[in-house]
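Have a look at this one.
Only one protein chain is missing; all other protein chains are in place.
Note that the chains are named A and B in the order they appear, and that numbering of residues resets to 1 at the start of each chain.
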Amino acid sequence: MSITEQLAEIPWGLIWPLIAIQLVLMTAALIDLNRKRSTNGPVILWVFIIIFINTIGPVLYFTVGRRHS
Amino acid sequence: MNTVLEVSGLTKQYDGIRAVDDLTFSLGEHTATALIGPNGSGKTTTLSMLAGLLRQTSGTIRFSGEGKDPRSAIGFLPQYPKFFPWMTAIEYMELAAGLSGLEGRSVRSACEKTLGFVGLGDAGKKRIGGFSGGMKQRLGLAQAIVHRPSLLLLDEPVSALDPAGRREVMEMLKELGGSTTILYSTHILNDAEEMTDQLLFLRSGKLIEQGPLREVREKYGGSGYRVLFNNPEAAERFAASAPWAARADGSAVTISGEAVSMEELLRYAGGHPAGITNIGRVSVRLEDIFMKVVERP
């Protein structure tokens, strides 16, 4: 099966909400990070965590990464 | 004069250490009282107990407004006021005013007016998270006065400000002093000297001196004269030969105000003019009193 065939087989109608949620969470976390720029640990580390760890990354940022001023 | 607050035998003990030890004093209506003492002398602890944040180990605090929750009649400004950074200034003011019992349509305008009074008129819609230290201090004052409290407790209200901001805030406090009783702690004695009816000196939690500024000043040297010379030797000679107690300190000579009148001093100086550059009246500075009081055994 070629890659295009495999892609075509994926039921996008069912999956796009998952991707949308991922993107919303990621965007919200990045906006907040950009606004505050103060985290527990290096900011750049949190950028990577938010972008590369699915779902849990932004959640980790909001719960433990965010520093309350 | 009506008394707004009466404190007697107020004591706070932490792990066997008496942070505040047996304070007794009272505050008259519309007076300003300065709480003075070195760091760690118990100023903040005292104010926290009066504000209802800390419970005293023993002693009583009595407010004139009987029956009500005394907290509704108090405005409190901590040394470093902390706000919710995600709120705007006007939102914070409305929360503060509402919690203190202000109601109705006038709340918003009262909040705006208070923000204007402290010089934050244009910053009302900005998030507090972006405020500078000085702006937070001003907002701190605004939230303390918005509900028109009869007693204002201020912990080092100006010590975090730059000289210009300090001057402005002192002017605000003087203006408020006409309608409110103010108790504030400070270690900037110039400020205390400017706006004080009563002084309370704290050391290691104990009230070691108190009274109206004038009386305390009299007690610790009152006023006197200072004669300046163009060289220290001339000052020494003048002090040694003068018929009254005179103290030479570098090229200045200080003479107690009780010993001699200005006329006599001038007459004597006219006979011994060697090296004199300036003669003036001085009153003892609060700072000198503070040092004397605090270092007294």
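Everything below uses one rule, namely that a contact is a pair of C-beta atoms (placed from the backbone, for glycine too) under 8 Å apart; a residue touches a chain by one contact, two chains touch by 3 or more.
Keep in mind that, in the parts below, contacts and distances are computed from a predicted model.
**Q** Consult the UniProt record of the chain that does not appear here and report its protein name from "Acetophenone carboxylase gamma subunit", "Response regulator MprA", "ABC-2 type transport system permease protein" or "SusC/RagA family TonB-linked outer membrane protein".
**A** Hidden chain identified via UniProt as "ABC-2 type transport system permease protein".
**Q** Return the single residue from B:17, B:53, B:266 or B:291 that touches the missing chain.
**A** Of these options, the touching residue for the absent chain is B:53.
**Q** If the missing chain were put back, which residues of chain B would it touch?
**A** Chain B touches the missing chain through residues 44, 48, 51-55, 69, 71-72, 74, 76, 78-84, 86-87, 91, 95-96, 98-101, 103, 143, 155.
**Q** Can you list, in ascending order, the chain A residues touching the missing chain?
**A** 6, 11, 14-15, 17-18, 21-22, 24-25, 28-29, 32, 55, 58-59, 62-64, 66, 68-69
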